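Written out below as structure tokens is the structure these notes cover.
Yeah, one chain of the complex is gone here, protein chain that is, but the others are all in their spots.
Entry: subunit A
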Amino acid sequence: MGFTNFLVENFNEFLTYTGFANATAGNIAMIVVGAVLIYLAIKKDFEPLLLIPIGLGIILGNIPFRTDAGLEIGLYEDNSVLNIFYQGVRMGWYPPLVFLGIGAMTDFSALIANPKLVLIGAAAQFGIFGAYMVALALGFEPNQAAGIAIIGGADGPTAIFLSSKLCPNLMGAIAVCAYSYMALVPLIQPPLMRLLTTKKERVIRMKPARQVSQTERILFPIIGLLLTTFLVPSGLPLLGMLFFGNLLKESGKTTRLAKTAGSALNDVIVMLLGLTVGCSTQASEFLTINTLFIFAVGACAFAVATASGVLFVKLMNLFLPEGKKLNPLIGNAGVSAVPMSARISNNLGLEYDRHNFLLMHAMGPNVAGVIGSAVAAGTLLGFLS
């Protein structure tokens, strides 16, 4: 009898540890959200490299368990493996490492060949500040508003970096929102681009970019680093790593390092970043009215960023001589969703003129957008930290 009691007692206790005993409706809802993201990534090919880790992370972070048992397994429990991985997000050192990889993979030639494209990257950052004002109007604190507004930069690592510094409690929602909208760029941007351009403008052909020498490509990260970080030192972690990665690539002497930074290292960090960001969206933190607002403001930020990029190109065209005019379809690429938004410019351009390849031209504002969003993040950090 004693042994039976022992078995029953322990079995009952075991049951209290299971996910079935601890599940809440929020957990189930979040697991569904995670599954949807995985579905979108695999079936619809929406940013699979990010949405698969985030989607699985959401599921992982919402597996219910007894939090009072001290199992040290949850993301927010000290010494758990996930908590150790999460330090990279919390302390903000994953995003700069991702930027290192981006720098090592990015070719700035299109920008160097036609430096005026960099201004489009700057104009598109208006999405961030437009969203900042909207977020304030919705009642968010200035630091939270800045964290949410950075979604408009369309740069996941930058959004995570800034929100981890300014509003860590909203970081999960901001990161998921940023990556979701980045994945939805093909759906968000084209209607706006069509709306804001005429048929005549869409068929403007741009001159092929000149060839850029290696000296210019080597000097770009060095000069870029000096100019941007002297003005905005608070952007140092992101800009420093971005330009460092690019120098590794362009120096021609550290190919091995550039290759590692752009492949293996970047992949490892993206996996850990995606997974832990996903995990951080636990139902209790994520399923709030704030998350809905964040998604609404994020959509607004993307729309404003796209529109301001396109409109800025049209403004530039007023001052450019005939034959040197820019195709406004590259304006959307000012948001830093690399290379997705540049690809959209290209596809839309081909839709109206099947010989008008805009990809290389759009890559200019696209990479400028990466720099611009990092500068914007640094600026906001300087003002609000």
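Things worth noting here:
Note that in this section a contact is a pair of C-beta atoms (placed from the backbone, for glycine too) under 8 Å apart; a residue touches a chain by one contact, two chains touch by 3 or more; residues count from 1.
As a convention for this text, contacts and distances are computed from a predicted model.
According to its UniProt record, the chain left out of view corresponds to "OadG family protein" among "Monosaccharide-transporting ATPase", "NADH-quinone oxidoreductase subunit K", "Autoinducer 2 import system permease protein LsrD" or "OadG family protein".
From the options A:Leu219, A:Leu236 or A:Met271, the residue with contact to the unseen chain in the full assembly is A:Leu219.
Residue in contact with the omitted chain (choice from A:Gly34, A:Gly121 or A:Gly349): A:Gly121. For the chain left out of this panel, the touching residue among A:Ile112, A:Ile204, A:Ala305 or A:Ala362 is A:Ile112.
For subunit A, the residues touching the chain absent from view are 111-113, 115-116, 118-119, 121-123, 125-126, 129-130, 132-133, 135-137, 141-143, 145, 210, 213, 215-216, 219-220, 223-224, 227-228, 231-232, 368, 371-372, 375-376, 379-380, 383-385.
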